[in-house]
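With one protein chain held back, the other chains of the complex are shown just where they sit.
Coming up: chain A.
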Amino acid sequence: MEGSSAEAALSVSANSIRITDVTQDGDVLTFAIASQKLNSSAGVCVFRMYEDFDWLQQSLFSEENLPGLQGIIFPPLPSKALPSQSNTQTKALKQLGFLALGQDWQSYCKALEFYLQQVAAHPTLCKCKALDSFLINSESPGKQRGRKGIFNRLSQAVEEMRKESHKDVDNFFQNERNKNTNLAASSKVATEKLLDVVMTEQKLAVACGHFATSLHLCVNQDDAAAVAFSKVCLKLSDVIEAVKRNYEKVASNNLSTLGLGLDLESRYQESEKEMLFRRTCKLIELETVKKGTEKAKANKREVMEAFQKAVEKEFNLISSVAKQEIERFHSSRVKVLKTFLIGWCELQLNTAKEFAELYSQHLEACRNMYSE
C-alpha cells in the first residue's frame, strides 16, 4: 500500500462528488455525476449508468499491485434498481429497502453518491485509475466487460457458514468478528423496522387525505344551517389536511436521514463481514497448507515450505491491512452515524415546531370564530 504504487492520485476532490440528476428511460436510469477538479476551479460532469458503477466496483475488487487487497473493507455498492413498471413496490422494497422510497430516486442517488465519495476518500482505493476514469472520462467505461472481481458475495452454502465460524488465532480479530456479527444483525433489523414505520406513516398520510376529501364532499349550501355545518366540515378538512402533510414530512425526514444512515451502516457491516470472511478463508488455507507441509514427504517439503511462507506472508499482509481498515471503519462510522442522527433530530424538531405552530393557529382561529 505504501510507496510501491504507481497509481496517480485522484484528480478531483472527494467531497465535491455529487449526483446532480437522474433520468429514466424505460428500464434504464442515467445518473449525472459532477465533481470539482483539485487543481482548478473547473468542474466535471459525466453521465453514467448502473453498469458503470458495477464496472467500477469490479475493477476495485480486481485491482492489481495492491498487496493485502483482501483486507480492505470495500465501500458497499447499492443493488441495481429495476425501475420497470412490472416491478411492484413490494419487489423494489425487498430489493432496495429504503433506497426504493422517496421521490424520483432521491434516496437511491444519495446512496450512490455516498458510495463514490467513500471510494474517493479511501486512502488506497482513491488511487485506482478506474475511479478517476469513472469520474472524468466522458466516455462511459462500462462497455468494457471483462475483469470480474475475484470476490463473490457470501453465499449461503453450508460450507461457507462453517468457515465463517472458524476460530481465529488472533483475539483482536475474534472479537471484531463477534461484534460485527451482532452489529450486522441488529442494524439490519433496525433498518427493516424503521422502514415499516415509514411505510405506515405514508399510509396514514394517504388515509388522512381520503378523510379530508370526504369532508369536502359534505358541503351543502341549501340553507343557513347547512352552510354553518359545511363550514365546520371544511375546517375539519383543513385540519386533517395539515395532519396529512405532517406525516408526509415526518416520513420524509425519517427516510432522508436515519433511514439512509441505518441502511448505509447495515450495508457497511456486511462489507466488513465479507472482508473478515476473506481473511478467515485465508487463515483456513494457511492452516491447511501448514498441515500439508508437516505431512509432506522430504522431497516435497521444501516446495511446500516455500509455498507456506508465501501464504503466510499474504495472510499477515491481509491482517495488517485489515487492522488498519477496521480502525478506520470504526471511527468513520461513528462520525457518519453521528451526522445522520443530528440531521434526523434537527429535521424532526423543526417539523414538530412547524406543525405545533400551525395547529395552534388553527386552534386560535377556531376559538375566535366559535366564541362569537
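Keep in mind that, in the parts below, a contact is a pair of C-beta atoms (placed from the backbone, for glycine too) under 8 Å apart; a residue touches a chain by one contact, two chains touch by 3 or more; residues count from 1.
Please note the rule applied: contacts and distances are computed from a predicted model.
Considering only "Centromere protein M", "Sorting nexin-2", "Coatomer subunit gamma" or "Growth hormone receptor", the record for the omitted chain gives "Sorting nexin-2", by its UniProt protein name.
Annotation: of A:R18, A:K80 or A:K235, A:K235 touches the absent chain (contact as defined above). Residue A:K193 is the one among A:K94, A:R162 or A:K193 that touches the chain missing from this view.
Across A:I136, A:C281 or A:C366, the single residue that touches the chain missing here is A:C366. Listed for chain A, the residues touching the missing chain in the whole complex are 179, 182-183, 185-187, 189-190, 192-194, 196-197, 200-201, 203-204, 207-208, 210-211, 214-215, 217-218, 220, 222, 225-226, 228-229, 232-233, 235-236, 239, 243, 330, 334, 337-338, 341-342, 344-346, 348-349, 352-353, 355-356, 359-360, 362-363, 366-367, 370.
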